[in-house]
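Apart from one protein chain that is not included, each protein chain of the complex appears where it belongs.
Letters A, B and C mark the chains in the order given here, with residues in each chain numbered from 1 onward.
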Amino acid sequence: MALERLFRRRRAQGEARDIPELWAKCPKCDAQIYKKDLEHNLYVCPKCSHHLRMPASKRIEMLADPGSFEETTRLRPTDPLGFVDTEPYPKRLERYQREAGRPDAIVGGRCTIGGVPSILLVMDYAFAGGSMGSVVGEEITRGIEQAAQEERAVVIVAVSGGARMQEAALSLMQMAKTTLALDRLWARRLPYVSILTDPTTGGVTASFAALADVIFAEPGALIGFAGPRVIKQTIRQELPEGFQRAEFLLKHGMVDQVVDRRRLKAQVAQVLGLLHPARVRL
Amino acid sequence: MALERLFRRRRAQGEARDIPELWAKCPKCDAQIYKKDLEHNLYVCPKCSHHLRMPASKRIEMLADPGSFEETTRLRPTDPLGFVDTEPYPKRLERYQREAGRPDAIVGGRCTIGGVPSILLVMDYAFAGGSMGSVVGEEITRGIEQAAQEERAVVIVAVSGGARMQEAALSLMQMAKTTLALDRLWARRLPYVSILTDPTTGGVTASFAALADVIFAEPGALIGFAGPRVIKQTIRQELPEGFQRAEFLLKHGMVDQVVDRRRLKAQVAQVLGLLHPARVRL
Amino acid sequence: MPLEFEKPIEELESKIAELEGFAASSGVDLSDEIRGLRERLARLKSETFANLSRWERVQIARAPGRPTTLDVIAQLMTDFVELSGDRTFGEDAAVVGGLARFEGSTVVVVGHQKGRDTKENIRRNFAMPHPEGYRKAMRLMDMADRFGRPFIAFIDTPGAYPGISAEERGQAWVIAQSIQRMARLRVPAVAVVLGEGGSGGALAIGVGNRVLIMENAWYSVISPESCAAILWRDAREAAKAAEALKLTAPDLLALGVVDRVIPEPDGGAHRNPQAALANLKQALSETLAELGALSPEALLEDRYRRFRGLGQFLEG
Partner (left out) sequence: MPLEFEKPIEELESKIAELEGFAASSGVDLSDEIRGLRERLARLKSETFANLSRWERVQIARAPGRPTTLDVIAQLMTDFVELSGDRTFGEDAAVVGGLARFEGSTVVVVGHQKGRDTKENIRRNFAMPHPEGYRKAMRLMDMADRFGRPFIAFIDTPGAYPGISAEERGQAWVIAQSIQRMARLRVPAVAVVLGEGGSGGALAIGVGNRVLIMENAWYSVISPESCAAILWRDAREAAKAAEALKLTAPDLLALGVVDRVIPEPDGGAHRNPQAALANLKQALSETLAELGALSPEALLEDRYRRFRGLGQFLEG
């Protein structure tokens, strides 16, 4: 999460600036918001309703019924290719792990959502921009398989810059692996809800995130396959206003609803209640 | 078929004009074509390759292997609604039957095509503009069911102004009936090739004609759902050049190939040979 | 604004109301006179509504205030979650649908959606879908199958949109595909003609195991106006065309095109939506209970037989 990273870095640099830690600035309307208020408002600007990026742990707090969450993600990344660019991949991983406070870009586990037994998987932008390598792919796959075994619904909160370059073809294969896993839900008629948040692009959008029974997107979230920079290079023109934003995706038929974060839990719970086998009849 | 109807009417009026009967005029390039030549050229203008309308009986000659065709269509229309507009439907039917020389707008039966056992169904524009009422729907349905029973491929040559108004809701239901029948081919993996000719619109396009495994269209054929006149009324503008023509449909992804009529038989035979269960292995 | 044939009734109703007001404010006892007028009104209504011409019924089917798909969902169902988009090209507001509960059980619903005012009608393209609307419907059919839930379709369209954009994106193809997709549903499928059932655009979501129709709805291969324009070369002959097309609920029941007519209150559903919807609820409930007993294979075969039998002809 951008804000958190910002604060953490400042602490790391040893700067003792109290004021900036208590206040945040809305990137859209420039309003100064008391940080506690922002958090209470689910990281939605109280002035303009701009949806700021939300930490993965807060996502779980928001979506899982209180006290129901039991983490199951636990894999750690490795360096299958011996990838070195300007620095070795293992060095990068260490830094990401330090910054995000978790082994890779995903956290998830069992919980109930509106009383419906679920697997909740949340990607973490704070770790390498939520990029998908082997760990993310495997955790998503295990979560889905687990849901199929335990008759749970699946809810995935996507946030990702795409597949992780440092695992190259293996990252690419996670798109197939996670997609194939989803078919395990079919036979048991277990629902899967995908929540697309800012930003969701590349191989994550083009695999499990796009294949949910119901897809919600957060207002203003950037969602697409190719990133805006790549597209700009391709067409050598400015992109139209609102291009690849959640509302654009809704208009183009790709998502079911653009949902204000403050209504998201209720909306997800309602869908799960309507579709989970144990709840289709009341 | 427009030409034939023209000649028949002239004969009916008792005019003894030999020259016009021997010659036809290409509606596209205005070339005078000796009628026998036109027929030998499958009603394609030798000058400009314009595809003139082709009589249903000639379609069968062209597509069925010589001597293989055995007609099975035999139903006659009735007047389920007691429909009267400017004249009673039964009166219209009599005239259509006289003009087309058949009980309704379809003829078909068993044959082989390139050696593949098939059911060939050909709509007849000479009968009420190839409109689909109960008889057309039932004959198509029976043909498809028969193909499923006898392990035959299905080939349908469509030409139609749409569903027949004088049978109202019953005509509409033929769209559902014929569509449902097609599923009977599935279990036996029998192929269905649709040939769209000028014009194919309305309820025929929007049912069995659009649902073939492989769809061929003849060059320049008008193909669509709404007729051009209706669309012009809706948008109150001229329609773009080439709109709803076969080539337009190809560009928009709706047909597999635009095939010159002189290559059509070979092309159909090749597809049937590739897909008929008795021929998938050579 | 009352329909043409409703005017005498509305006038008499307002006269009675005036007299009642006068009686109340003046203290003059007019109860006998008012009772007499009420009887007269009842007679006038039953005469008018018992003898509605087909063309008058078409006007009722289009009357403002007649319940739309979203009204039906709001009144008869709970927990509605609207789903959008075709995952391919666009979101079409002429077709609405989603998940909801009907009598406590989850169902998948879809329907053509008319606007309740001009602005909404423009946004919803007067309930004339583009291909993406039908693809949305197909996606919802997939969902019904995926979760084994009944599929309910509400038909209320003058027809599929006849325009360049729709033709470019394969209007004929998508209607055919939607018919086929619905035929393949392995769950109970019920179609209800709510108001207008215009041609292939209606049939695309009309392949139910049972097809119900509101008493004053119409369903046919073409609208009366278009039919008149072609056959009489004059759209103003729509009343004649409506008669010829036999497009009313009783006609269609006789032809076997629909399975059940849902009664509307006197004067049509727009005069008393609650009563009309109560009847619809009962019909839906009974139909779903009946179909709920059938296996997926039986449902497929039932749907095949239902449509297989439609059409009239002579053996040659």
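One rule holds in what follows: contacts are C-beta pairs under 8 Å (C-beta built on N, C-alpha and C of every residue); 3 or more make two chains touch, one makes a residue touch a chain.
A quick note: this is a predicted structure, and the numbers were derived from the prediction, not measured.
Within the full complex, the chain left out of the display is in contact with A, B, C. For the chain left out of this panel, the touching residue among A:C45, A:V122, A:M175 or A:V214 is A:M175. Across A:V44, A:V135, A:A246 or A:L272, the single residue that touches the chain missing here is A:V135. For the options A:T112, A:T197 or A:Q244, the residue in contact with the chain missing from this view is A:Q244.
Mapped onto chain A, the footprint of the missing chain covers residues 73-78, 80-81, 83-86, 103, 133-135, 137-138, 141, 163-165, 167-177, 179-183, 201-203, 205-211, 223-226, 230-231, 234-235, 239-240, 243-244, 252-254.
Taking the whole complex into account, chain B touches the unshown chain at residues 186, 189, 191, 210, 213-214, 250-257, 267, 270-271, 273-275, 279-282.
In the full complex, the hidden chain is touched by chain C at residues 87-89, 131, 135, 169-170, 173-174, 177.
Operating definition for what follows: only the chains that are shown with their structure count from here on.
Note on connectivity: the fewest chain-to-chain touch steps from chain A to chain B number 2. Using the average of C-alpha coordinates as each chain's centre, A ends up farthest from chain B.
Simply put, of A-C and B-C, more C-beta pairs touch at B-C. Annotation: 54 Å between the Cα-based centres of chain A and chain B.
With centres taken as mean Cα positions, chain C sits 42 Å from chain A. One finds 34 Å separating the Cα centroids of chain B and chain C. The set of chain A residues touching two or more other chains is empty.
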